[in-house]
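One structure coming up, written as structure tokens, with questions to follow.
All protein chains of the complex are present and in place, except for one that has been dropped.
Chain lettering (A, B and C) follows the sequence in which the chains are written, and residue indices restart at 1 in each chain.
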Amino acid sequence: MLQRPTSFATEVLRYGLIVLVLAFIVFPILWMVVTSFKPPQDVMVSPPRFLFTPTLDNYVHAIWEKNFLFYIKNTLFISVTSTVLVVVAGALAAYSFARYNVGDGHILFFILSTKMFPAIAVILPYFLIFRDTGKTAVGRFLGVGLDQPGALIISYTMFNLPFAIWLLVSFFQDIPRELEHSARLDGLSRMKVLRKVVFPLAAPGIAVTGVFTLIFCWNEFLFAYILTRKTASTITVGVESFFTLQGILWGPVAAAATISVLPMMAFVLLMQRYMVRGLTFGAVRG
Amino acid sequence: MKQILIAGAVASTALVATVGAASAQACNDADRVPITWSTIAGFYTDAMAKLVSGFEAKNCVKVNVVNIDNSQLYNKQVIEMVGQTGAYDVVTLETSEKAEFAENGFILPMTDYFADKKAQLDDVAPTLAALTTQYKGDVWGLPYYTYTAGYIYRADLFDDPTEQAAFKAKYGYDLAVPTTWAQHRDIAEFFTRKKGDKLKGEELTKDFYGVGLMAGPFPEIQDEMSGVLWSQGADWLTDDGKVPVDAVEKAMDDYLKLVKFAPPAALTVTYDGVMNQMKDGQIAQTYSFFLDQWPNAVTTEQSVPGARMGVAEAPEKKAYIGGFLLAVSASSTHPKEAMDFVAYIGGHDAQMEFAKAGGTSTLMSVLSDPQFATPESRAKTGHFATLLKIFDDMKGFRSNLFDTPFGAKIYNTMQIPLQAAAAGQITARQAAEQLASDVEKICGGPCPIGK
Amino acid sequence: MSFSQAWDAGFRAVLIYIGVVFAWLGLVERYFGSQSVSVVVMNVVAVALALAFFLRARSRAVAERARAEAEVRALMEEAV
Partner (left out) sequence: MSQSMSIPASQTRRPATMSAGMSDRWFSILLITPAMVVILVFALLPLAYALDVSFRFADLTRGRLGDFVGLDNYRIVLADEAFWKSVGVTLQFTVSAVVLEMVLGIAIAFLINGATAGKGIIRSLMVLPLATSAAVTGLFWRYLYDTQFGLINYFLGLLHLPQPNWLGDYTIALWSVVLFDVWQWTPFVALIALAGLQALPKEPFEAAELDGASTFRVLRTLTFPMLKPVLFLVLVLRTIDSVRLYDAVAVLTRGGPGTTTESMTFYLYRTGLKLFRMDYASTMAVFFLYAMLVASLFALAPLLKQFSTRASEG
């Protein structure tokens, strides 16, 4: 961004530091992936073994015996649905707060304050609510009973909306108003203005919010563990089946974790391009 | 000869419609009664799957097994019980949880179910049955897996002439399986060596430790300390429901003397950490340790050259006794089938299958079965003989911790003061006093003991 | 006093009330003989403080509005 002629030395220093930071960030995950290819006798040994005959048994164990793809399918469905709900509802609400300042900040404050209540104290009321909705035929049909995906989708939507709204309000406010006024003058209805002008401009904000909402849903443990049993269990609950009476099955749990990282990384790479493209389109030259 | 016998047995069971009106053949999948069993994942999940399909063959039932992490099993099952969701028909309880679940009406008494199956009940090891199945005069289920504690050690170190001579010179008595906790500590001190020292004549490439301890933030440190406490004739709760502070302090002091000879990781691990250390040839012996881990420990003979594993009763013949109890949830919609399932899994045939897969059975008939005493099956069932000795020596033993309805809550939080002392944050006295005040807070005064 | 200002002042007043209750339970109550007396006194003190805060906020808002109107009137006269 600063077009100052950067000397070669600072470039080397910059990339050196970046490599160092990335090494610190990536190493634990790398060690996890390495462990996922290790046969059991090479895992818990000292000194740690770097050279070993790689095996795919851990993946076979994770996928077939522990049926881990089922948990990933569940988590994908629940996380993506929640993220879509959060981003849509959040973007609409955030736009309203950013432009019309509904409630003069008090509603915004209330929304964020709902995030300040510890999940542990909330978990039992949710459990009782979803148990009762599960008893009704409508509830079961809509899938909002216990051990049904609907229960987790509502909980995750509720838990991530405050974060999404606050993040999006700041992104919406960075968008200059003139573009909207001119679009309105051209006779576009409000919803068209939103869809055609405002949202494309706020693309980076929406993409970042979408990515992190998905991450929060993907990693959540407490609600998933209490509100599901088997049919709707997510990855974080599925990992428990690797904690056995004979101890932690390090190889298979590493394999399961490595598999569960892939969809998330694919989504980030997808959103990556979208975030960058959004940038160049907007008033800001890249 | 054997084949005919089995054929006869199968024929007789088919004739005697022992279980359920609809015989297994006529049952198609549509009208199978679904029951859910919440339990802990384990090596034996494949053996378990065989057992479950064995049951489904005989009864018109569909069993689905829900695997839960051992540290979450207690809270998850209580929530489902309190919510009366009927989600779990058969639950898996630890020894300390039976009293609470029975007292609060979470599980159904099975006394009359077993009224006409006296033989099956008596087959359960009496010491174990008293602790796991009985509460206030009723029978509440059957134990299907026991983690009773004993003592596991590197026998090759004990038989090494150079080590024996060095030990005799230093301590004045022969190096052998310890019969008192003091001998156990001497052995721990003797085998603690630095990298570069000699062990069995060879130079050590990494530090070696005299004992492996489970001093991590898990509810296992109290299992280890139970051995010392009970061998002093004390118990975690006196008969009037209070913690004997002096006895606990003494047991804690003994433990602290041992922590010096344990690897630093002892403060962060539980039984699987100790097993990893044993299999990597880092420790010489365990403290009072769960014998169901024997098949796990014996693999040390492959991972450490020249190693040979030994198993014995814990010093002074007192160690933690416990097992996983199968009980029927009060909110179950199919209690009859659930009870049949409990009786089947805790019964002779299933337990034989379970033992063959390396599971530690709870029935005297299985534990004393000659086919498990053979050298070939040593790797899987070498510890059965020791278990029989333990059950015999501790006959009639009862602990107040397992007979108070607050047992589960105490058991799931008592490790905190004990571990704080092991980590050196507080003294043994403070730990004992902290435990006493915690227990009093949990029970709201002295704890009620319901024999 | 606009609705938004009233809501804001009211919300802070409630927080003050709860704050006094917590502080009282934690620190002051041990000096009281009977618990019921301390609870009554606590409520009185807490309500008094909360009300005082609310009234002060209201009076300040009214004064500020009056001053703003005065300013607008002054500007209007200047323009005419």
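What to note about this one:
What we mean here is this: a residue touches a chain if its C-beta (ideal position, glycine included) is under 8 Å from a C-beta of that chain, and two chains touch if they have at least 3 such contacts.
Only a predicted model underlies this, so the values are computations on that prediction, with no experimental measurement involved.
Of the chains on view, those touched by the hidden chain across the whole complex are A, B, C.
Annotation: of A:I63, A:L146, A:L167 or A:L245, A:L167 touches the absent chain (contact as defined above). Per the touch definition above, the residue from C:L15, C:V37, C:L55 or C:A68 contacting the chain not shown is C:L15. Of the candidate positions A:A9, A:L51, A:A137 or A:M265, contact with the hidden chain is made by A:M265. Residue B:G105 is the one among B:G105, B:G196, B:G306 or B:G450 that touches the chain not shown. Subunit A residues in contact with the hidden partner, per the touch definition given at the top, are 1-4, 6, 14-15, 17-18, 21-22, 24-26, 28-29, 31-32, 35, 44-48, 81, 85, 88-90, 92-93, 95-102, 104-105, 107-109, 111-122, 124-126, 128-129, 142-144, 150, 153-155, 157-158, 161-163, 165-167, 169-171, 173-174, 177, 184, 187, 189-191, 204-205, 208, 211-212, 215, 218-222, 235-236, 239, 248, 250, 253-254, 256-257, 260-261, 264-265, 268-269, 272-273, 275-276, 279, 283-286.
Residues of subunit C that touch the chain left out of the display are 12, 15, 18-19, 21-22, 25-26, 29, 39. Think of the hidden chain as still there; on subunit B it touches residues 71, 74-75, 78-79, 82, 100, 104-106, 216-218, 263-269, 273, 276-277, 280, 282, 409, 412-413, 416-417, 419-426, 442.
One rule holds for everything that comes next: only the chains that are shown with their structure count from here on.
Centres computed as Cα averages put subunit B at a distance of 61 Å from subunit C. Distance between chain centres (mean CA atoms), subunit A to subunit B: 40 Å.
Shared interface positions of subunit A, i.e. residues touching 2 or more other chains, are not present.
Partner subunit C is touched in their complex by these residues of subunit A: 103-104, 106. Within the complex formed with subunit B, the residues of subunit A that make contact are 41, 44-47, 65, 124, 127-128, 131, 146-147, 225-226, 229-230, 240-248.
Note for the complex: subunit B touches subunit A at residues 36, 40-46, 64, 66-72, 76, 79, 83, 85, 87, 145, 206, 271-273, 275-276, 279-280, 282, 292-293, 296, 302-303.
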